[in-house]
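Below is one structure, written out as structure tokens; comments come after it.
Yeah, one chain of the complex is gone here, protein chain that is, but the others are all in their spots.
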Amino acid sequence: MKLNPASSQDSAEYQERVRESFSRQGFMKHIGATITELVAGKAELRARLREELTQQHGYFHAGVSATMADVACGYAAYTLMTEGSSVLTVEFKINLIAPAKGEELIARARVVRSGKTLKICNADVYARNGADETHCATMLATIMCLAGKSDNPG
Amino acid sequence: MKLNPASSQDSAEYQERVRESFSRQGFMKHIGATITELVAGKAELRARLREELTQQHGYFHAGVSATMADVACGYAAYTLMTEGSSVLTVEFKINLIAPAKGEELIARARVVRSGKTLKICNADVYARNGADETHCATMLATIMCLAGKSDNPG
Amino acid sequence: MKLNPASSQDSAEYQERVRESFSRQGFMKHIGATITELVAGKAELRARLREELTQQHGYFHAGVSATMADVACGYAAYTLMTEGSSVLTVEFKINLIAPAKGEELIARARVVRSGKTLKICNADVYARNGADETHCATMLATIMCLAGKSDNPG
Partner (left out) sequence: MKLNPASSQDSAEYQERVRESFSRQGFMKHIGATITELVAGKAELRARLREELTQQHGYFHAGVSATMADVACGYAAYTLMTEGSSVLTVEFKINLIAPAKGEELIARARVVRSGKTLKICNADVYARNGADETHCATMLATIMCLAGKSDNPG
């Protein structure tokens, strides 16, 4: 993908816009996820294991992996949208390839194709134990830009 | 799909097995989801809107829709598995077709094809407002049966 | 899905527009597929088994099922688009649920959600033997309307 090099001013713009939108997602707070990396076309989210995030065997729930990968895709795409636009997930597909067994879950997303209306993204999810990361899920998502409809109020 | 008519004893068996597995999912408790229907090859889950489940515009988060639809698919499939087997989501794809704006979210799943190892399921998600239900998402999922590896401990 | 009842004039319009577009698809001719039903929001395609359409065991190739289901989704969606617009598949997901063993392959598609820009469709594929139909694949697809860019030349 060719991305125009964002000037530092542009960067400041999307940094604030993404983080403001993220901060209003009650479900991200409930999961305890934070944005740990954000550059043009890329986003990383992390959450620590708690009993509240588990499935029946005590690992991270597939729903947590899917949610974090989706949000990472959405915000990776949102970095490439213009001010005053809104971000929307059209659809995603996720393959769960290993048990999400670890102390921290990491979702890393990138834009594969940046069209005007649609951004195609993929994300990989890793369960971290100390310095080891296990690749536990992979996602392919279609994200939509709603121009002229801000994601943020006020 | 042809399902063998389950005797009432069989029914009691999977009812208990599914509910026991569900009760150990910390993330379902965190979301506040409950199983509101469970028959052979079908499952329904519901959750009430709370701020903890929202995205940036105050509706149910896509991650909640995806999680509940996935779990509904998993347990719809699990009703058709034998005792002592374990249930695993291989992958799913979800299309988010309308804002999940409502007081309650309902995920209804059914098994489309019941193979020995793989069960293909679909689920539809509805946002309920009073008596009105809005169809807000649709999922297609592949669920795996791990024979001889119980989902429940003890 | 709520569809506005199309007047017979509207019907004539999309019938011609879809069939004209279909006739220019060299790959449909190569497969030997024909449109066997077309109403607002729905399309059915059929093809007869030939050795040219087989996989390694002599059944219809998964690629034939996927192609016909995708085209059926595209034209089901295209019936709901306006004159002078163009149809484009954004993405699709297909589950192959039984061997496509039969003398004829049938793909039946319908629009699940008709947005202005995106139409979400599903399709089911059946292998017919005499009067018996085996459900062999199911698809969920996202179709895009490119307004002001005609699908047909001239």
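Assorted remarks:
For clarity, chains are labelled A, B and C in written order, and residue numbers in each chain start from 1.
Keep this in mind: a residue touches a chain if its C-beta (ideal position, glycine included) is under 8 Å from a C-beta of that chain, and two chains touch if they have at least 3 such contacts.
Being a predicted model, the structure only gives us computed values, none of them experimental.
Among the displayed chains, contact with the absent chain in the complete complex occurs for A, B, C.
Of the candidate positions C:55, C:117 or C:134, contact with the unshown chain belongs to C:55. Of the candidate positions A:18, A:31, A:87 or A:120, contact with the hidden chain is made by A:120. Residue-wise, the contact with the chain that is not shown comes from B:93, picked out of B:17, B:30 or B:93.
Seen across the whole complex, the unshown chain contacts chain A at 93, 95, 97-98, 112-113, 115, 120, 122, 135, 138, 140, 142. Even with one chain removed from view, chain C keeps its contact list with that chain: residues 21-22, 24-27, 29-31, 50-56, 61-64, 66-68, 70-71, 88-96, 151-152. Touching residues on chain B toward the chain that is not drawn are 90-91, 93, 117-118, 120, 140, 142, 144.
Heads up, the rule we're going with is that only the chains that are shown with their structure count from here on.
Touch-path distance (fewest steps) from chain B to chain C is 1.
Farthest chain from chain B, judged by C-alpha centroids: C. Taking shared numbers over all numbers used, the chain A to chain C interface scores over half, which places it in the same class. Chain B and chain C have centres, each the mean of its CA atoms, that are 30 Å apart. Chain A and chain B have Cα centroids lying 24 Å from one another. Contact of a single residue of chain A with at least two other chains is seen at positions 90-91, 93.
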